[in-house]
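Note that one protein chain is taken out, while the other chains of the complex remain in position.
On to chain A.
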Amino acid sequence: MGRKTGFIISKIAELLATLLVVSLLTFVAFSVIPGDTAQVILGPDASQAQLDALRAELGLDKPLIVQYLNWLGGLFTFNLGKSAAFGVPVASLIAERLPVTIGMSIIALIFVIVISYPLSVLSARRPGRALDQVFSVAGHILFAIPPFVLSLLSIIAASALFSGFRAGQYFRPEDNFPGFIGCLLLPSFCIALPKIAMTFKYMRSSIIEQNASEYVKNAKGHGLTDFRILIKHVLPNSNVSAITVISIVLSDILAGSLIVEQVFNLPGMGRLLLSGIARRDFPLLSGMVFYIAFITVLLYFAADVLGSIADPRIRLK
């Protein structure tokens, strides 16, 4: 028990150190680049006095270290200041766009798990057979298609097949929840497909490796059914690689949704990021960059901890 808590504590310390460096990098990057938030808010015609007054109000006249500490404090209280371009708090802008991005990520993850698990089990039963070959080749091809290209092609296919299909519809979750889920299905599937191929590849080789091991042969010798061996022994032992792959897949899904959103015209984080970029809205951009990196770091942290619970040997390394 002591070793387990010790491992988790050391991981948490590592997580906090990483987050601190990430926040520092984000802040420094946005401080050294040219661009003045006060100028963006007031426009090109502002007088020097107005600019100075706004800078004082925003705290931009203080030394950089004080600005950093203020910003860091704001990160924890979700108070990131006002967006330069929209004039509303950054946190509320992000919160407004979260449902689409999170919804898409969750649906895509469900697709990945529900499709790649059965396929990899099926494929690993008889490696090298026709079915396995077909899946593997299909996996390679799907992996090579950028999700936004897949989205464009699927829109073309869908409008050729269904006359009523219209891309770019969106329903707000509070108005029409089934409609909201419905308009996220195709984009999520397009993000998920290459990741299904990736998860399939790792799961398949992990299951094949387990199947060749001594304990599976032993279990077979004992007369256990293949299904029981699979559920009780092989899958639990593949958990560690599954957890690692899924944490990578999730962070890729999140990043992929930034672009795919744009194809389907969905109001998520991706569009917010693009409008922030177009208007050089640094408070908004730095907040978004930090939170997206934060989620990524957290995912890898969760994978480490869950992996150590699934396989206690990891803690010893």
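Note that in this section contacts are C-beta pairs under 8 Å (C-beta built on N, C-alpha and C of every residue); 3 or more make two chains touch, one makes a residue touch a chain; residues count from 1.
The working rule: contacts and distances are computed from a predicted model.
Note on the omitted subunit: UniProt lists it as "Peptide ABC transporter, permease protein", one of the names in "Choline dehydrogenase", "Pyruvate,orthophosphate dikinase", "Curved DNA-binding protein" or "Peptide ABC transporter, permease protein".
Of A:Leu16, A:Val114 or A:Ile277, it is A:Ile277 that touches the chain left out of the display. Within the full complex, the residue among A:Cys183, A:Ile196, A:Ile229 or A:Leu258 touching the omitted chain is A:Leu258. The chain that is not drawn here is touched, among residues A:Leu16, A:Leu69, A:Ile141 or A:Ile231, by A:Ile141. Where chain A meets the missing chain, the touching residues are 18, 21-22, 25, 29, 33, 35, 127-128, 133, 140-141, 143-146, 148-149, 152-153, 155-156, 159-160, 251-252, 254-255, 258-259, 262-263, 273-274, 277, 280, 285, 289, 292-293, 296-297.
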